[in-house]
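Left out: one protein chain. Kept in place: all the others.
Naming follows writing order (A and B), and every chain is counted from residue 1.
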Amino acid sequence: MMIEKRSPVKTALIYIMLAALTIITLLPLVWMLSASFKLSTEVFTFPIRWIPETFHWENYVTIWQKIPLALFTFNSFKLSVIITIIQLLTSSFAAYGFSKCRFPGRNGLFLAYIATIAIPWQVYMLPQYIMMQKMHLIDTHLAIILLQSFTAFGVFLLRQFYISIPNELLEAARIDGLSEYSTFARIVLPLTKPAMATLTIMSFVTVWNDYMGPMIYFNSERTKTIQLGIRMFIGQYSAEYGLIMATSVMAILPVLVVFLAFQRFFVEGIASSGLKG
Amino acid sequence: MRKAIAILLIALTAITGAFAGGSQESTSSDGTTTLTFAVWDYAQNVYLSKAIEEFQAANPDIKIEVQDTPAADYVTKLNTQLNGGSDVDLFLVKEADKTKTFFDRGQLANLTPYIEASGTDMAAYNGTDANFIFDGNTYGMPVRTDQYVLFYNKDIFDAAGVAYPSNDMTWAEFEDLAAQVTMGEGATKKYGAYFHSWNACVQNWGVQDGKHTIMDGEYSFFKPYYEMVLRMQEAGTAMSFAQIQASGLSYTDIFAQGQVAMLPMGSWLINTMISRNLSGESDVNWGVAVVPHAEDVPAGYTVGATTPICINNASKNKDAAWKFVEFLSGPEGAQIMAENGQVPALSGEGYLETFAAVEGMPEGVMEGLYAAHISPDRPAMDHVTEIDQMLLAEHQLILLGEQTVDEGIANMNANYARIMGN
Partner (left out) sequence: MTKRMPLAERMKKPGNKTLSERKASSLKRKNALIGYTFILPNFLGFAIFILIPVVFTLVLSVMKWDGFTAMEFVGLRNFETIFTDYRFSSAFWKTLLYVVFSVVLTLLASLGLACALNKKIAGRDAFRAAIFFPYVASMIAIGAVWKQLFEQSYGPINSFLRGIGISNPPGWFASTDWAIWGVIIVSIWKFMGYYMLIYLAGLQDIPVQLYEAATLDGATGPQRFFRITLPMLTPSTFFVFIMLTINSFKSFDLIFALTEGGPGISTTLLANYIYDQTFKYWNYGSSAAASVVLFVIVLAVTVIQFRGEKKFTDYL
């Protein structure tokens, strides 16, 4: 649709730049992969040895034997999926309220949402913990689900996308007799698939990679997540970097799958989303 | 509107409170008491699992449930739990100076009545319990003691044809010795000495005499040691600070790979080195000697730390908890620790002999662990962590050459005043 006449020189330049950037961005991945096949004593040798001398494939076996990695992965997956779904549902609802409904106190309330993002989590962690302790939710997944499902981030993100939906479109739907809820479900939701995909990726990644939350709230092996599993290879006086990196590589795979699955929503755009009609 | 929101909030708090479930009973119907015990690096501290196993066998009515946290975050988590009103029953205090803060907040159970009732002889702890006595009562029982010793690589000394470090050596002799055993160039260079990037690895030699502490506020006593380390960096007989920071290597790896001849480090490394040797990750022949000392300080004066076990004041099972405290800090626990390569805080009964007989232990380890006096690395005082962090910042700047030793010490003095003045 976007017809642009680009000179071959310009195209070539773009490719060269992108290729260079890609190489730089993938450096840690290459480093991780390479380190995951090394003994922990070989990981930090200098200069960097990008291809291991001998491949220690057994690292990928050891990690499953030393810690209950399957259980940890399952726990991480469970938390990420549940929290992402709750975030998508409640945030999209609230974002619609904040962008397309008018009511007293709307802007003030919205500002309160954003302002809370400014406070570092470490600072209000203690009151949250006291709350969870009183509710007897320590060492349960519910604690993290409750604490991470209602972040201001999702509401803020989606609101920004809803704002650019022309009001005329909604007016038309209302005139056609659709209720506010159906307008939301039938007009706004389908139009903002890219935004929902963005939130899905970001929410999933955030929960999946979170370490501090599970570290504070989960005590027993039964509840722990994959990020806690990775740290189990780091001791006070030594760390098994080969195993850490092997686990990290395993931990990154699901995130990349989610990213690749959802980023395709960024290509269809307006053309296929029905705004045309 | 505001009222409506307020009412809603109250209602919701009530609802969320309701699904919270019943209260946790720690004594089950069959009469067993379950104790929660907070530890760090459980898998690496084998003596803990062995001790728990034996304790449970001897006390079938008590079950110990371990709550394991990575070492780096252990204190953060424990602090959050205690402040949050958790009823975790027992815990080890990783940075022993934090014991004072926990005591100030009323989070520690007074152990003196238990000690008196059980007739425990506190003298057997050689004064390591002094850090945990507040207002005349004991709030923590010493479990393990770690002290700084000098690790050395026998292979490098043999190759250089130089005698191994002695147990009575001054820092000046140490510096000379490091020059004698430094050899090679580039990636295969063997350094005579390695001072890890922690501020403790230079500043400890100032507080080793037992007269100074890191809380003195006037830090000119660090000066000779900074000058020594800078000289050695310059001469290439010690690995440079910048290189240590950039490489990301741990001191364990550097020593286990045979890159350095001498490493002043905590006795905790003994256990790690044994397991590296046994697993084949390292083939270095190593030994342990008493850490060097200043001219006017006798041999055997060193720096160290004692780890205590405490009972949470909020614990509902203090009596049962004491039984485990008594076990772990007493002769049974000490024996288990010694058998597993850990120096217990309790003295006597041949624990050191047991320790020295552990498989893979180098010869002469008992002599190397000789200590005439152990100064605490961090005295139990307010703001210790803050001052320590401040000293670390200035330490980095001195060793990177961003400031002279005198400037660094002046900054330490000034910053100490500023922090304590707040």
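Following the convention adopted for this analysis, a contact is a pair of C-beta atoms (placed from the backbone, for glycine too) under 8 Å apart; a residue touches a chain by one contact, two chains touch by 3 or more.
Keep in mind the model is a prediction, meaning the values are calculated, not measured.
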The listed residue (A:39, A:69 or A:197) that touches the chain absent from the view is A:197
The listed residue (A:72, A:98 or A:218) that touches the chain absent from the view is A:98
Residues on subunit A facing the left-out chain by the touch rule are 1-4, 11, 14-15, 17-18, 21-22, 24-29, 31-32, 35, 43-44, 46-48, 89-91, 93-94, 96-98, 101-104, 106-107, 109, 111-120, 122-128, 131, 146-147, 149-153, 155-157, 160-161, 163-169, 171-172, 180, 184, 191-192, 194-195, 197-198, 201-202, 205, 209, 230, 241, 244-245, 248, 251-252, 255-256, 259-260, 263-271, 273, 275-276
Missing-chain contacts on subunit B, rising order, are 5, 8-9, 12-13, 16, 76, 79, 82-83, 101, 104-107, 242-243, 245-248, 383, 385-386, 389, 392-394, 396-397, 400, 402, 415, 418, 422
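In this section, only the chains that are shown with their structure count from here on.
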Subunit A to subunit B, mean C-alpha position gap in Å, rounds to 37
Touching subunit A in the complex, subunit B uses residues 1, 16-17, 19-24, 36, 40-41, 43-44, 65, 67, 69-73, 76-77, 80-81, 83-86, 187, 246-250, 252-253, 256-257, 268-269, 272, 281-282
The residues of subunit A that touch subunit B in their complex are 39-41, 44, 46, 104-105, 125-126, 129-130, 132-138, 146, 212, 215-216, 219-220, 228, 231-232, 234-239
